[in-house]
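Below: one structure in structure tokens.
With one protein chain removed, the remaining protein chains of the complex are shown where they sit.
As written, the chains take the letters A, B and C, and residue 1 is the first residue of each chain.
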């Protein structure tokens, strides 16, 4: 998949801890794969919340701001990816506001499907917007809600939202945590000494030495105060719709996602793929690093040798000179180099996690062949991506999705490979513990809720 | 006065021009003395407004952003000073929002005296605040106002404001310009080819080669469109209350302020001071550069030789190493050096524009004496500053004002000088064309309107 | 090994090309693993050589300098690691000088063992030094040599050097390439259209699409002009002493080093290790990424399942907050996270490429056990490192090397693991094509030449 697809956020919150700002940033390091465009944190010292944000990676955030300047007992952090159009510091999170409930900082992972309608209604009602983030819409909803207290306001506000959201809302003394009723995106809570830690993925807990307690429940609003946790349900439980793409690509394999080890599911998918689409090959190689786990599963099941046939250069970052025009493949070459000794004279099966546009895989396939591969077979550890996502993934327009206009055979021809095999939708779902609890809309087009016309108009949190 | 006092903003707007972003920034260079903490500009291309802001000087803004990236036909710019507490990019202007009237960018110079009440009311009504600037309050008021169109909304919103404001509001196709009914701060309009130019001071027009047309009227709302200017009055004309401190210190002497040459008024004040507080001295020297004009007037009237006895180092900027503790005067010495040949064996009369705390003048007086001055006489070209300002000046607390607790004789003793003379309030006012049209509240405590309890709580625009 | 050991340089040169500066920088991206402290390039347009250097990664170099500003037909580039003491821009390469031969830019990978003597002699003779790099010593030698022309001067100068060097010397019209007679470090030449390309590793050629021609020969001086290549031998051929650590750790597995595929040798070492030190384990895991190839070989040979049990976070860069004192392992945790599902209840064999201090491996072993590993066995795909290197590797003092004072059993105890096995020296050498052509002094203490007392005093190139 390789940079063709972007998850849109990672969130973390810590309550009642020491070195909160440091630990929030540590956690953001672990969540960096979920967003590389901006990073930020907000810390409350009980009287005042302060915020620091930067465009770029967590390492940029730490270079531009002194993390020890913000002392406090609770904090939230956020990493974000965003499309070019809205790539400004104004959209970076956490967003810190002041309203009738006092100061509130929000860190949000998700995508509201009724953002456009809500925003239009709010603008009509006299509200102003300083970002193009749909998280700001939620803040307006909290601020304008008539309620006896902040918690009730949050509950009422949340109940108006459709779509997908993992929300951390920090007031000067309380951390509120909410997850949509479909539970699209992962969100878990852990214990670290006397403090509570909430994060998008459990790999952040591991880094901090925190002990996983449980997932936040679908439709749950958790209120964390000095007195402890208080759990409420703000929406009736309906069907679940965990994003199955978290297992395929987004989440780190060392995370426990939706209460299951991502690594295990991803490996199962590789094995299932081997059963569904057997191949006659000498070696199996992954496109590192995202498909390594699936490739290991594929190799195990098929009995074909697992090899590292493509090397990834991790030093290539954002700052980059445009490659000369006549060498289009140079950008891909900068990231990947084939290992000739592994490939030469071999029939090679490449396992990748998914195909979006297919442009990178086309260049890679040629590179493999140029390095002496006799045959190149592609096996994709997920079904063809053919539909838009309105719940937090930044897919290109349907028109640019390879599978929206081409059959697998046509894609194989475009890629210039001997064969191409996809995992089936049923096969993929069966690799999970509860197939019906997942959203696979990008594959099957079956959305768990009605999608408004302007869904996706605003940047997701 | 020397860094002890800060004006809080300068604004500029250009409509229907070429190279609008460049010219707005040129104008900001000319207005830089009105604010050095942040600078920014917003440009409309007729379809979309975009904004660029930086902490620091206009030169920093131009280094951090490519001014030619924002092409358009209209723009507004802003330079801002702010107290430490609220010194963040979030408070920098122009503030760009989206609301039911579309995108709006605001550049504001002034201070709302009912900001706290309005903000409290708005928060109660469900609004959220992302800055501590009172300009944001005005934007909320526009956004929530029920009106047939944006212009009417602005009119209604403005009429709720008390205090002092020079507002430039840019929508995608129109530039609105408003000035409070007291006309506290200067604001003028000029013609530059086919374009209109509005600015805090006429020195910006000079730089751009624009021709001064007139001042914006007290209580006037000017609507500038492709069709031309349309003028309306949004408030009944009451008394005027031009800030007399603009003549004393803030405005550049080459600007025409309140329809009079700042240079001329400032010189008159120096002459009047010479008549009121004659001195037996060999030379008259200014504290450069702000009191040079007044010192010239004083020298002319008194017949005492004008000299440059203190040299100012203009290379000393914000980046600075704290001077060693036991050399308190080093920071002042970095900025000013006495010229011994001028001072030695002379009775020296120092003319300064005003005294706020008096700490710098105390160090300067000692420096003069150390350089051989036989006597040091201080003449201040304004009356004793003894009261707070709620209309755009960032005075220290009354308790820190030298004149709030000390008589001139006591101040002279504190400064360690032979004599100290202030201009009288009456004498000062008579230097202007219409004494009753000015606010001199910081001297006489007579405020032109009722001042709420929490006035000054929020940062002024 | 993990950050405990640093190669000291990578070099690249391109002659007669288009977009030379861009291509040199592309090549530096591929060589980035050989040095991350500074990067630079020098370009000749035939009349003048100009240089650009930055502290940090190639991406920093490209952010700080406009690569297209330096147009020319030939260029050299350099990436460098250096010990803290000499970490300044002055030491970054290429070094550009002017001397009687005109302008010369040098890019050097290696370590002169007689640098201290030469420098002392030169200082006595009246030379001045502006860096602490031993490359500057070589430039002095060229400049002061009596010779009919530059090439002869270089030949004479090189013949005075002992130690290890891969030198690229760019004059305004010629590129000179020299490699020491022992051929310690890799250096190859390739053809790219009409241009020649010389680089430390062939992975740079792959990125540029250049075709590998051959290795620079031991003791060869290659003169590249518009007329073509001219090869000469400046030293009598003695024994070879290729650095075997290039295979173990430094070189990228996709590079062809010393005319052999690094990947293949590294894999053979893993297999040999499996034969020498069998283990009773359920899974074999590498410490990513440097030991992945060896681990694959080990797994293949032993028949034990290969798994990814440790995940590496590639977003962790240099900018970093010090972890809190009481959590010493946090820095290691930031880089590596165990995958519990893979490890739990398993007997785990960890393959690493080498042990220097052993501190990181100790923390990793504990992490594995905490994640449920029943047993932890360490297998090292190289012998114990017990001696200093004077030929380009920045080992810690012998006293800090685990193997200099502890037996493998003692190290195993220190690491807290069930067993520890090293590859034997003989076994290691047999994995190469010509065992006697390699230097393994860091393992066996047998240096290929006499080492002066002050060897290693100056920074290597």
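Operating definition for what follows: a residue touches a chain if its C-beta (ideal position, glycine included) is under 8 Å from a C-beta of that chain, and two chains touch if they have at least 3 such contacts.
All values reported here derive from a predicted model rather than from experimental measurement.
Note that the absent chain touches B, C when the full complex is taken as a whole.
In the complete complex, the hidden chain is touched by one of B:89, B:240, B:334 or B:414, namely B:334.
Only one of the listed residues, C:9, C:43, C:76 or C:96, touches the absent chain: C:96. Checked against the hidden chain, the listed residues C:112, C:139 or C:363 yield one contact partner: C:139. Checked against the full complex, the candidates B:32, B:45 or B:404 give a single residue touching the omitted chain, namely B:32.
If you put the missing chain back, the residues of chain C touching it would be 89, 95-100, 123-130, 132, 136, 139-140, 143-145.
Within the entire complex, the positions of chain B that touch the omitted partner chain are 19, 22, 25-26, 29-30, 32-33, 36, 57-60, 62-63, 67, 203, 206-207, 209, 252-254, 256, 261, 263-264, 289, 292-293, 296, 300, 305-308, 311, 313-321, 323-324, 327, 330, 333-334, 337-342.
Rule of thumb we're sticking to: only the chains that are shown with their structure count from here on.
The mean-CA centres of chain A and chain C are about 36 angstrom from one another, to the nearest whole unit.
Across the assembly, chain A contributes no residue in contact with two or more other chains.
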